[in-house]
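For this depiction, one protein chain was excluded, whereas all remaining protein chains were kept in their positions.
Going in written order, the chains are labelled A, B and C, and every chain counts its residues from 1.
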Amino acid sequence: MKLHEYQAKRVFADAGIPTPASALASSVDEVVDAAEEIGYPVAVKAQVHVGGRGKAGGIKLADDREEAEQAAEDILGMDLKGYTVEEVLVEEAVNFKNELYVGVTMDRGEGEPVAMVSTKGGVNIEEVAEEDPDAIAREHVDPAFGMHGYQARKVVYDAGVPREVASDVASVLSTLFQLWDDRDASDIEVNPLMITEDDEVVAADAVMNIDDDALFRQPDLAEMEDETYEDDLERKAGEYGFDYVRLSGNTGIIGNGAGLVMTTLDLVDYYGGSPANFLDIGGGAKADRVANALDMVFSDENVDAVVFNIFGGITRGDEVAKGINSALEQFDEIPKRVVVRLAGTNAEEGREILNDELVTVEETLEDAVQRAVEYAEVEA
Amino acid sequence: MKLHEYQAKRVFADAGIPTPASALASSVDEVVDAAEEIGYPVAVKAQVHVGGRGKAGGIKLADDREEAEQAAEDILGMDLKGYTVEEVLVEEAVNFKNELYVGVTMDRGEGEPVAMVSTKGGVNIEEVAEEDPDAIAREHVDPAFGMHGYQARKVVYDAGVPREVASDVASVLSTLFQLWDDRDASDIEVNPLMITEDDEVVAADAVMNIDDDALFRQPDLAEMEDETYEDDLERKAGEYGFDYVRLSGNTGIIGNGAGLVMTTLDLVDYYGGSPANFLDIGGGAKADRVANALDMVFSDENVDAVVFNIFGGITRGDEVAKGINSALEQFDEIPKRVVVRLAGTNAEEGREILNDELVTVEETLEDAVQRAVEYAEVEA
Amino acid sequence: MSILVDEDTRVVVQGITGGEGKFHTQQMMEYGTNVVAGAVPGKGGQEVEGVPVYDTVEQAAREEDADASVVFVPPAFAADAVFEALDAPLDLVVAITEGIPTQDMAKVNKRLSEVDTRLLGPNCPGIITPGESKLGILPGNIFESGNVGLVSRSGTLTYQVVDNLTSRGIGQTTAIGIGGDPIIGTDFIDALELFEADEDTEAVVMCGEIGGEDEEDAAQFIAENMDTPVAGFIAGRTAPPGKRMGHAGAIVSGSGTGTAESKIDALNDAGVPVGDTPNEVADHIEDFL
Partner (left out) sequence: MSILVDEDTRVVVQGITGGEGKFHTQQMMEYGTNVVAGAVPGKGGQEVEGVPVYDTVEQAAREEDADASVVFVPPAFAADAVFEALDAPLDLVVAITEGIPTQDMAKVNKRLSEVDTRLLGPNCPGIITPGESKLGILPGNIFESGNVGLVSRSGTLTYQVVDNLTSRGIGQTTAIGIGGDPIIGTDFIDALELFEADEDTEAVVMCGEIGGEDEEDAAQFIAENMDTPVAGFIAGRTAPPGKRMGHAGAIVSGSGTGTAESKIDALNDAGVPVGDTPNEVADHIEDFL
């Protein structure tokens, strides 16, 4: 789960990290009022969950009332990579002489958190990591001990942060790590951490992503979740509780288990088709989940045919078959052709139950995918 | 540093451990008011830093107003092992069917905290440890990880705590460990943790001792310190910042370094004398500390002679000698005979500086101690 | 022969009184797994499927001489359950639970470096030595005893590949699901090392997926340390960058690492043929035998 910049900044500020004066606004008037209150120049920043806001026109500087109004009009309501901007953060524009990157993430390879500092802040850190990996100093943290004070200092000095601000930067990093740890963050970063002419540090941007699996113990952060989706399908997936990713193809895919669903996508591609989505209905799929999954792929206008691939372990083939029958029987006309492949526990019983008039049944994964791709081509 | 029962109970209650209704009182009227408010029966408990309060008459039960008044009169102002009782805790007397011991301390041998639970609560746990060690279940805790939830449950089940209350007792233990860890406790315990007829757990007594070396980061606890001393000498030692222990003999002892001072005590005893105190003036002893140390031993009525034993490492013999001279020169008549032994850095220079009219100088430790014991015998 | 589990493995089920725990205890016992105890705090003294339940894993291990456990404990308490099993100590802990917070697993991972216990999972289907014992939720009926080892990050994909093998009469020594989470206990290399040392394992299937660099590391290990032939499969060739594909670990990072292409290349470079379909994996294995 991603926090918006303004939400993350509140969390950071509460923890003692210096942040610029700012206010959230959702109308042009509110933007102008906030800008007048804060004093010019201000930055007007779109609050949406997409990367590269700045390049996409989601951040504008305003030196006076007129520019603030213009920025608000430009940004509020604009479409940023599929998301509509409904709120902006109006923020004091800070003068700076340096921009740093300071962050903590999980190094999955090591199974340990890693703290990172770079004097090449202000740009996408992943680009820095690729182009000039030595520009990022890293320090792994033992998850049992947490970050020692010396580690924060070490990574700051290793990064070549000027000595005048090293202690303050180390302190920001220590606080970030503490937040990362206490609040179950997956990633937390300040980029850029600005160094002003007076050697003050200010968090000019803020990223804080929370481990979805830990939201149960971070109820206040969970409440901050902004349930905006790219489209109605992603929203539906959220409501139904499916792992769902929309793609651009025309063969709809439903399956159980992440690895098997990915494989089904890959096979669609392999046999010359184009996958429309990733949809994992999970283990022990009951009739209502089957119906919901079908509803999703049928709602996708791009989908021309569907492959339904279930390998029953815990999931029983006969139950899935009943679910498919009952879901499809509700249609006067079934909107897309559905190919079903059942394997594993009670697969044979399931295949017997399936209504041949509603679906095409195939025995092997390869046959099922090829048949679906064929149908999709015909319908396209 | 020891917290009083009432202080520890406040800390425990704030952390969510159930404690009986109670109020602090320092006069008979306050005791009666508190008892009327709480409802009888109540316990009236002396708040002093001595063990075995109950046996010594520092705890009394009262079933009505008259008994409460009597208990207050008996306990307030009484002398408990050298300490005057100035405050009592008036507390709801809880009916119980079981008394447990629950505590956390540092196992110095392992260098790890150890959590302990016993169904033999309500008595001195050190006695239980000696007489029936198996009656205490123990679980060592990795200081980097802290106590896992399962560890709290494990030690509770291992101790044979009834299953109906096991989860609540484990929860009390987890909280105690958290407090131990967060608040730099050296020992923390609830003894007894009462189990009521309704299977509720209630902390009927509370012990919380804080690591003196960590008080700097526990300012609120440091403020709770009750600067009561057994006598004026202990008070003086506290003010002067000496490591001081009063004993019952008549040979006063001053030295530098804990091991060497202890050895000096042992030698006084070995040569037939009787040590009056342990007084370590520490390293690099300056003139004012020397004067303060002399003030302390001179103030002790039991002292008949003094041995001043300095082995200079960092501490320079000439400086100590000057300090001794200047301290003693202030007396018209020096109250006790002082034997000085200087060794190590600049010892020779020191011995030359020392005024033979004020002190007796000896070269070896053995000679110095024997001379002091001799003087003490003569004066006794 | 087999690796890690066999008919003598004595199993504690953690969370045996819950719905999943109870169901799979029954399934495991039906398959022949030697389930000797359950462990659920506060439920000591009960019985489930005739198996005695203890309040702590340590008690269960001591009283019933258990050496392995299967964890069916909800995500919020699962890491604690794993710690309990590691510290009991047991030899093998199989964590089925999906959705354990990553930071909990980082702490578990640290503890793993300090103990001799092996962890499988979390978020894994478990382990099976066909005809002897299964610990977890794998459907026993699709497996058959034989000479191929299998290690996989995925559950149902494992079943798919096993089905492709078994249907050709190719049986398995042991099949291991290592789990789809970012931080797991036993990884590909650990499992491959065990299969390499197992005399009866004549070929190994390794099913990877996008995300992380474990497959690349495994490829290097295979090139340097393995004589037993390995065939691979990588799921997620068509996954777009930045999207989580079901498994918490299955995400291609924006910087181009963790892609299917990188993994397939690494495996090919290590001499490992990678099937385009699960069935092709079975072809490669058939060629090896």
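Basically, contacts are C-beta pairs under 8 Å (C-beta built on N, C-alpha and C of every residue); 3 or more make two chains touch, one makes a residue touch a chain.
This one's a predicted model, so the numbers in the text were calculated from it and none came from an experiment.
By the touch rule given at the top, the unshown chain touches A, B in the complete complex. When the omitted chain is restored, the residue from B:74, B:142, B:225 or B:377 that touches it is B:142.
The missing chain, though absent from the display, is touched by one residue of B:134, B:198 or B:213; that residue is B:213.
Touching the chain that is not shown, out of A:50, A:166 or A:222: A:166 (per the contact rule at the top).
From the options B:117, B:247 or B:354, the residue with contact to the unseen chain in the full assembly is B:247. Listed here are the chain B residues that touch the chain not shown: 106, 108-109, 111-113, 126, 129-130, 142-144, 181, 184, 186, 211, 213-214, 216-217, 243, 245, 247, 255-263, 265-270, 275, 278, 280, 283, 311-314, 343-345, 364-366. Taking the whole complex into account, chain A touches the unshown chain at residues 145, 148-151, 153-154, 157-158, 163, 166-167.
Convention: only the chains that are shown with their structure count from here on.
Taking the mean of C-alpha positions as each chain's centre, the chain lying farthest from the centre of chain A is B.
Chain A and chain C, compared by their mean Cα positions, are separated by 28 Å. Multi-chain contact residues, meaning those touching two or more other chains, occur in chain C at positions 107, 111.
Across the assembly, chain A contributes 142, 144 as residues in contact with two or more other chains.
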